[in-house]
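Of the protein chains in this complex, all but one are displayed in their positions.
Per-chain numbering from 1; labels A and B assigned in written order.
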Amino acid sequence: MKTLVSSMLALVLAAGAAQAQDAWPKRTITLVVPYGAGGYTDLIGRMTASYLEKELGKSVVVENRAGGGGIVGTGAVSRSAPDGYTFCVCSVGAISVVPFAQGQKVGYDPVKDLIPVSILSTISQAVVVKKSLPINSMADLVAHAKANPGKLNYGSSGLAGLTHYAVELFQSRTGTKMNHIPYKTGAQGVLAIVSGEVDFAFANMTDALPQIEAGTVRTLAVTSLGRSPYFPDLPSVHESISPGFVVETWNGLMAPAKTPEPIIRRMSEALMKMAEDVEVKKAMIKAGANTVKTTPDQYAKQIQDEIAQWKPLLAEIAGTKQQ
Amino acid sequence: MTDGVDPKAHGGLRIRNPQDFWGCLALIGLALFSLWAGSDLPGIQGFSFGPGTAPRVFAVCLLVLAGGVLLWSIIAAGPAVGRFHARGPIVVMASILAFAAMIRPLGLFITTFACFMIAAAASKETRWLETTLTAFFFTIGAVLLFFYGLSLQFQLWPAFMQ
Partner (left out) sequence: MADLFSNLSLGFLVAASLQNLLLCLIGVIVGTLVGVLPGVGSVATIAMLLPITFGLPPIGALIMLAGIYYGAQYGGSTTSILVNIPGEATSVVTTLDGHQMAQQGRAGPALAIAAIGSFFAGCVATLLVAALGAPLTSIALLFRPPEYFSLMVVGLIFAVVLAKGSIPKAILMVLVGLLMSQIGQDLETGVGRMTFNIPDLADGIHLSVVAMGLFGFTEIIRNLENNTSRDILKTKIDGLMPKRADLVASAPAIGRGTILGSILGILPGGGAIIASFAAYGLEKKISKHPEDFGRGTIVGVAAPESANNAAAQTSFIPLLTLGIPPNAVMALMVGAMTLHGIVPGPQIITKQPELFWGMIASMWIGNLMLIIINLPMIGIWVRLLRIPYRSLFPCIILFCCIGIYSVNNSTFDVVMAGVFGLVGYWMAKHDFEPAPLVLGWVLGPLMEENLRRAILISHGDYTVFFRQPISAALLAIAAGILIVAVLPTIKRKRETVFVDD
C-alpha cells in the first residue's frame, strides 16, 4: 500500500514537473531565506526577488525560515518538491562549512540534495587592527603573533562564521596562535577593535567599511584573490603573506535536487543578467559586496573547492579540542 | 490533581504552605532535568567558561533556592493551591495544535475558521449560531487584514485547490 501510494505520488510529481517545463513560471515562486528578516542574506533575497519579478513576469516572494544558523531553512528546501517553484537563498556557512563541522547533524547533504543555480553576491574580508598596535603590514601581524603567542585577541561574528574560521585557517597556515573572542554580529566585532577590546579581526567588508572610511581602525589586507575595488592600494593576504589563502562569503541561489534542468538554466540566465544590472551593482558595491556572474557549473566548482579547504581545517580544530 | 492537599489535614507531615511546596518541588524537578540535559556539555577549560558552566550555575542556584523555599513552606503557613480547571486549557491547546497542523496544508481561510470554532468550545457560554457567524466574519476580516492588507506570506487556500 505504502509503495503504491508513494509511486503514485512520484508519478503526479513527475507529471507536474513535466508540465512545469512547458511554460515556467506559471505561479508564484518562493525564495526561502534561511535567516531572519533584516539580515544581510534577507536583503539580498529581497533584492533578487524584486528583480526576478520584473524579469520572469510572475510574482516572487521571500519566505523567512530562520533557525540553526541557516540549517532549518536550507534543510526544508532540500526536502521540498523539485518543481521549480521553491529556491533557497543559501549562504556559504550552511553549505560549505557547518555540514562538515564535528558533531553537527544538519539533515541534508549540501552537494547531493541541492543544485547550485547562481551566486548572487560575494563579500571579501578586510584584515583590520587596533590603531594603538605597532602593526602596519601582514608581516608585522605574523611577527607580532609569533613574538607573543596566545596574546593577541581577535574578534569574529561568531558561530559558523567565516570571520572565525578564516583566522583559524590563517593560524594554521602561518603557524601562529591567537585568542578567539566571538561576537554576535560582525559590526559588534569591528566596534570592539575601535573601543580597544580586541586587537584585530578578519571582518566582512560590509561591516568594516564604515570604520575604515572613518579612519578608526588600520587596514592591512583583503582576503579575496585579487585586490578590492574599494582599496586598490591594499594587498591581498594571498599575495602578501600566505599564497592560496582566499576567503569569501557568498550568497547564492540553490534549488532542490532533481529540479528540471531547463528551469535551472532559465533561472541562471535571469540571475546572470541581474549580475550585470547597473542598479543592482551600484547598490551592492555601496554596501561592501560584489556581484559576480556564475554559471551553475562554476558555482558547483566553487563549493567543491571550499569544502576541500574547510573540511581538513574543521577536523583539525575538532582534533585539538579533544586533546 | 496531586496539588490539592488540604492545608488543614492532620497526621503525618503537615505541609503548611502547599502552594509553595508543590511549586518548588516542580522547580527542583526542572533544575534536575536541566542538569541532566546539560550533563554532556563541557565546562571550564582555561580562560573559557565552556558552554556547560552557565546552565549548571543557574540550575544549581535554582535547586538550592527552591530547596530553601520548599523547607520554609513546611514551617510557615500559606495558601492552598487553586483548583485546576480542565476545559479551558485543553480546548485552547487543542485549537492551537489544530492551527499548527492545518495552516500549511489547508491555508489561511479554512484554518482560521476551523480553529475559531474549536476555540469557542472552551467557554460554556458559547452560543453556536452566533459563534459561527462571528467566526465567518472574523475569518474574512483576518484574510483581508493579513493576506491582502499586510501581504504576509500565507497560503490562502489548500494546495490542491490552486
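Brief remarks on what is shown
Assume contacts are C-beta pairs under 8 Å (C-beta built on N, C-alpha and C of every residue); 3 or more make two chains touch, one makes a residue touch a chain.
Just so it is clear, the model here is predicted, and its values are computed rather than measured.
Taking every chain of the complex into account, the omitted one touches A, B.
Across the entire complex, the residue among B:15, B:106 or B:119 in touch with the chain not shown is B:119. For the chain missing from the display, the contacting residue among B:93, B:144 or B:159 is B:93, taking the whole complex into account. Taking the whole complex into account, chain B touches the unshown chain at residues 3, 16, 19-20, 22-24, 26-27, 30-31, 34, 37-38, 41-42, 46-52, 54-55, 58-59, 61-62, 65-66, 68-69, 72, 75-77, 79, 81-82, 84-85, 87-89, 92-93, 95-97, 99-101, 103-104, 108, 112, 115-116, 119-120, 122-127, 130-131, 134-135, 138, 142, 145-146, 150-154.
Hidden from this view is one chain, which touches chain A at 36-40, 42-43, 46-47, 49-50, 62-69, 71-72, 75, 101, 103-105, 107, 153, 158-160, 179, 181-185, 187-188, 191, 194-195, 197-198, 206-207, 209-211, 213-214, 216, 282-283, 286-288.
Definition applied: only the chains that are shown with their structure count from here on.
With centres set at the average Cα position, the gap from chain A to chain B is 38 Å.
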